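Only one protein chain is missing from this complex, and each of the others stays in its spot.
Moving on, here comes chain A:
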Amino acid sequence: MSLQTQIEILRSELSTAIAASDSEAALDAVRVSALGKKGSVSALLATLGSMAPEDRKSAGPAINGLKNEVAALIETRSEALKGAALEARLKAETVDVTLPLKPAPTARGRIHPISQTIDEITAIFSDMGFSIAEGPDIETDYFNFTALNFPEGHPAREMHDTFFMKPGPDGVKKVLRTHTSPVQVRVMQKTNEKPAASYITPAMDPPIRVVMPGRTYRNDSDQTHTPMFHQVEGLVIDKNSHIGQLRWVLEEFLKAFFEVPSVTLRFRPSFFPFTEPSMEVDVQCDRSGSEVKIGEGKDWLEILGCGMVHPNVIRNAGLDPDVYQGFAWGIGIDRIAMLKYGMPDLRAFFDADQRWLDHYGFRPLDLPTLFGGLSS
């Protein structure tokens, strides 16, 4: 058999074997059988040594050509096999990306509307230079009533359905605060005494600008009243704070809170023992539909009580009402939250119904700010 024929046969056999190799291992076996020490191509190459120089001249390139050709075929086949293997792996690793995720914890946990509303109120008043003041829920009769100019036995006390604590050995009459107004007195009072607890805001010197959110209690329960509810009290004490400024503060607050370009308020004279003059404030709204729309319409909705701090209250706090004056107001937090977010039933606020909380609650990172918007 001529060398030429031998080369042709080998080329044909090897290229068939290479093409038939379906794995790197099979291909390697072919490589060894051809190009290994005892391989068929190597054996052919070994014959060159015993050839006559002129034969070698033509046989050398031919055999080396075969060797290179086979090596190249193996390389190509190897690349192809690697590619196919990768492809197969990728195919095997394919997942259904439409499978639903487990919701992230942040997507499930919710902030209660009352907390959110307090944060919103805080954001607005911080811009006006107010700070937040607090007092205890179990309050003395003195701070809840007497210091606020509710004389003992006066019918004005009956405006509040008061929860009384059982009488204790210290003989101090205690109630669950019926409003956040006692905090006013605590903040205003002239005293060097440190508060009994660190959460209680220490007394301040005028000028005073504080808001006082908190839990309040009245012995009353029906569709629109719960025995526990939330109020935010506001207090400004300075030497010339007057009703004109009170009107401005309330209007600006309500505008910012309800996120409407304008609100129309109606101030009606009223009576609270701790303010004089006293007023109730109605906000103009549209009650024709299922929800109340603030900032439009022709109806009035009572929204808060306010007035100039009564001279007796200023006096009780140890300040001179001829020098210091100011105004205060009280708003139901639950009530304005219901109005803003269209929550119909107050009682549901305190039921811890997960469905309600998930529906009306706020995302943990929905932080109300004035720079980013109160509500998203």
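To be clear about the criterion, a residue touches a chain if its C-beta (ideal position, glycine included) is under 8 Å from a C-beta of that chain, and two chains touch if they have at least 3 such contacts; residues count from 1.
Rule of thumb we're sticking to: contacts and distances are computed from a predicted model.
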Record lookup, UniProt, unshown chain, options "Phenylalanine--tRNA ligase beta subunit", "NADH dehydrogenase subunit G", "Glutathione transport system permease protein GsiC" or "HAMP domain-containing protein" -> protein name "Phenylalanine--tRNA ligase beta subunit"
Which residue among A:K57, A:R108 or A:R287 touches the omitted chain?
-> A:R108
Out of A:S23, A:T191 or A:N219, which touches the unshown chain?
-> A:N219
Footprint of the hidden chain on chain A, which residues?
-> 99, 102-106, 108-112, 114-115, 119, 122, 125-132, 134-138, 151, 153-156, 158-159, 163-168, 174, 176, 195-201, 215, 217, 219-221, 227-228, 236, 240-245, 247-249, 251, 266-271, 276-280, 308, 310-311, 321, 325, 349-355, 357-358, 361, 363-365, 367
